[in-house]
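Below you'll find the structure I mean.
With one protein chain withheld, the remaining protein chains of the complex are depicted in position.
We just call them A, B and C in the order they show up, numbering each chain from 1.
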Amino acid sequence: MKIKAGVIGATGYAGVELVRLLLKHPDVEISALSSVSFEGKQISEIYPSLREICDDTCTTSEDVVNSSDVVFAALPHGLSQDTAYQCTQQGKKFIDLGADFRLENPEDYEKWYGCEYKYPELHDKAVYGIPELFREEIKGKSIVGNPGCYPTSIALGLAPALKAGVIEPLGIVIDSKSGVTGAGRKPTQNTHFPECNEAFSAYKVANHRHTPEIEQALGKVAGGSVSVTFVPHLLPVNRGILSTMYAKLTGKLTLNEIRLIYEEAYKNEFFVRVLPEGTSVDIRNVKCSNYCDIQLYMDEHTNLLIVTSVIDNMVKGAAGQAIQNMNLLFGLRETAGIDMIPTAF
Amino acid sequence: MKIKAGVIGATGYAGVELVRLLLKHPDVEISALSSVSFEGKQISEIYPSLREICDDTCTTSEDVVNSSDVVFAALPHGLSQDTAYQCTQQGKKFIDLGADFRLENPEDYEKWYGCEYKYPELHDKAVYGIPELFREEIKGKSIVGNPGCYPTSIALGLAPALKAGVIEPLGIVIDSKSGVTGAGRKPTQNTHFPECNEAFSAYKVANHRHTPEIEQALGKVAGGSVSVTFVPHLLPVNRGILSTMYAKLTGKLTLNEIRLIYEEAYKNEFFVRVLPEGTSVDIRNVKCSNYCDIQLYMDEHTNLLIVTSVIDNMVKGAAGQAIQNMNLLFGLRETAGIDMIPTAF
Amino acid sequence: MKIKAGVIGATGYAGVELVRLLLKHPDVEISALSSVSFEGKQISEIYPSLREICDDTCTTSEDVVNSSDVVFAALPHGLSQDTAYQCTQQGKKFIDLGADFRLENPEDYEKWYGCEYKYPELHDKAVYGIPELFREEIKGKSIVGNPGCYPTSIALGLAPALKAGVIEPLGIVIDSKSGVTGAGRKPTQNTHFPECNEAFSAYKVANHRHTPEIEQALGKVAGGSVSVTFVPHLLPVNRGILSTMYAKLTGKLTLNEIRLIYEEAYKNEFFVRVLPEGTSVDIRNVKCSNYCDIQLYMDEHTNLLIVTSVIDNMVKGAAGQAIQNMNLLFGLRETAGIDMIPTAF
Partner (left out) sequence: MKIKAGVIGATGYAGVELVRLLLKHPDVEISALSSVSFEGKQISEIYPSLREICDDTCTTSEDVVNSSDVVFAALPHGLSQDTAYQCTQQGKKFIDLGADFRLENPEDYEKWYGCEYKYPELHDKAVYGIPELFREEIKGKSIVGNPGCYPTSIALGLAPALKAGVIEPLGIVIDSKSGVTGAGRKPTQNTHFPECNEAFSAYKVANHRHTPEIEQALGKVAGGSVSVTFVPHLLPVNRGILSTMYAKLTGKLTLNEIRLIYEEAYKNEFFVRVLPEGTSVDIRNVKCSNYCDIQLYMDEHTNLLIVTSVIDNMVKGAAGQAIQNMNLLFGLRETAGIDMIPTAF
């Protein structure tokens, strides 16, 4: 029998990407979709790409919880906690694509999001869901804080080096560039085509909400405190994140030795590809897929390790990783429903 | 002494393009700018491209009228008539980049725009301003209805053939494609980057408000009734319109003979370039300029003349042509302030 | 046992799209890939998107034929005939994504492509493969001429109206716009990013090689001669074709009645969606899918039916339709391996 999966916030970009992927998942059927903005409308009215494929009518979040074995929520922060509570009361799995279950420290959450933990005990049941780094911890859990798109690209890019102690954990510089779907479905001046096309800018410089999440994720991996300077940029493409990371080398390993550490770390990971020397990561090579590509460089004259990583922000950075987490929660094949091949162009 | 020019609606796309061009006009100084949405703000706060170049504070339309010799209005339809009235009362020139003075027939105006002529006598004083086609009529006037972007590209493309009677005036098919600045500054779902980029669609098919304007302009040129099917498309670029026009040939002229008619018609026109055989018009070749490029083809097996024309919708299709009209009204060199060279890339 | 499928010309855009889709086809395994330009290289060196997914080494076309049950060829015209011959000699199916088996009249082929039929008898065995229009004829055949991208979008858009006699078959105007993948993988000045981005132009006006193919396909459907004026344009997007078609109405059917004819014609077609009134086709709604969306309009004052259709030129316009044809040849479920959901953004 198929797992019944529901999506709350199905008409946002992450939500509809979840719908698109879940529709093809071999072990899942969609139980219900909800949308505050479009309740009572068919999702295919909002996304005509889905016409005749999924014409489900958007209902309420309550309906979604009641009819589902697993509930995905793609909501603005602060709104997921009540749903998470309902799910746990009903013994259902909850995967939050928003930010409410990412930060483990309530003070951080309040500082960066201006919200409080409504049900502190829920946070103990929650896990931060990057399968490649925290797989075993995810398996038993009932609530997953699905990581932010930037933190996913960054944590996968830096984890092996931090774990192996080949880079300094403090003062890592991270320069990230994200496609515009990361800004969501709501039109704004910044994302209005004539002002976004042929444009490029940094935003929330050293002040983005993903900063504490990045430091937390890297800290877990490093087993100690990590500090980063994080600067995101808005890239005039639809999909994709490239993060360029600069970290001080600690010792005398060569680039080849560090590459071996990465290859070893990810040798059993279906979705992470450590590229051979002489090639470059490009967001187009992971487009519409759950892959993360990584390339390494060394700048000997400044003694830095430079790591570049790319993901599709809507897949590995959101809906795809959420399904990967679901697969872990339910003991399914981890790649089920998300082993799409990148589109190349 | 310089002409004092004011812009009402200066923070829309056509308005700010006017500002940009007027700032470099050798015979003009900007007297005042107004904006309903941003009154009291510097225009360079809205458009940081203008910082330290034009930091004028947006004022009211009354201030603009009072302080100017010529008033440009870039407003939604229906709102220009009162300003036009004030200008004529004060003996000032008025150039309307909106639609209120384009249609000469009040029924057409009411049918397509849902508005009435408030001051019918003003419309007698107004002229439809495509200088290349109606130059002598423009010169003495005090109100100019600055043409729509689509009609400009189309009228210039078809006029010589219609005038010479080499094509049938009825049933001309016009397939146009416009860059997104044509949709204005206000963000919408359709112009939200992720839904506009890598997208392409037709809109207002055979139902666009420029249709009666096109037929009116072509009818003047042809000296009789002209009917067109007009289908605009939204092109994922910032600037530019390409119109592809299909008209039945009337007789036995060869393509070369028709080309000679075009070359003769435009031989003294600075801003119209009839391209030589074997080359193509491209919106990029007129970008940021007031040029209109035209190329002609014949399909012998269906007996059609095919005309392609390109303009920059913001320049020849709006602000540039408005200044060209101003130059005519004030007896200035017609190319003054608008002889920019296309940027090529 | 899975069908062994080989791809000749696997490193072109249509070829690699075939590889991407075939890798996920439930009833197929890839037997061999060939490339003249990259023989001896792994396809994932050319397309790093395929790394760790398909690292097959490109071999020769002979190897492909020998090891396959069905051979797909994505080659420049003129080069497929020998391979087709080898396939038929070995009792294998051959699906040509090039132009060699599209035109049924050798004079047309010679006139438009400058090549001769090398094995005239092969052309008798070949079928023109648009499944929605010629399904029954395809089923028994061993050679398929996979249609051009433009003709596919056009034939699906006009077939019901032509079949029902609601439009005049002569003098149809077709204005098409194609994404740049349609121009192939080889870099050229026209497709160099700075000259293609923010650009738009028509090309091969009334002179494109797809013209006779369009007229042939429409003629089959209409049961008589059809003539078209066909003007393609290069659209600055990666994927997608939108065709806008203008045809004279023959009689007194209303738009709703014509819409019913279309809905009836395509009611059992998985891949064709006739949109409801009030909505528009957009290339983004079929991106990365095998769907064709169609919308209808009527211009009463010029008595035209206007049809807009969209496909993904790489899928329904090339690789997807080729697999759809393969499915028919082998009696598989027609949608197998190509029922991808459009990506929406």
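Quick note on the criterion: contacts are C-beta pairs under 8 Å (C-beta built on N, C-alpha and C of every residue); 3 or more make two chains touch, one makes a residue touch a chain.
Bear in mind that the values here come from a model prediction, so they are computed numbers and not experimental data.
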Touch criterion as defined above, residue of A:Ala164, A:Ile306 or A:Ala336 at the omitted chain
A:Ile306
Given B:Thr83, B:Asn285, B:Ser309 or B:Asn325, the correct residue touching the omitted chain is B:Asn285
Out of C:Ser68, C:Ser153 or C:Thr181, which touches the unshown chain?
C:Thr181
Looking at the whole complex, which of B:Tyr13, B:Phe72, B:Tyr150 or B:Tyr262 touches the chain that is not displayed?
B:Tyr13
For subunit C, enumerate the residues touching the unshown chain of the complex.
13, 179-181, 185-189, 191-194, 196-198, 236-238
Which subunit A residues touch the hidden chain?
170-171, 173, 175, 177, 194-195, 197-203, 205-206, 227-229, 231, 233, 235-240, 242, 244, 246, 280-284, 287, 297-299, 301-304, 306, 308, 310, 345
Over the whole complex, note the residues of subunit B touching the chain we left out.
13, 16-17, 20, 23-24, 47-53, 181, 198, 238-239, 273, 275, 279, 282, 284-289, 293, 314, 341-345
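Just so it is clear, only the chains that are shown with their structure count from here on.
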Name the most central chain, where centre means the mean of Cα atoms.
C
Cα rotation angle, subunit A onto subunit C, in degrees to the nearest 5, is 180
Provide the C-alpha centroid distance between subunit A and subunit C, rounded to the nearest whole angstrom.
36
Multi-partner residues of subunit A (at least 2 other chains):
13, 181, 198, 238
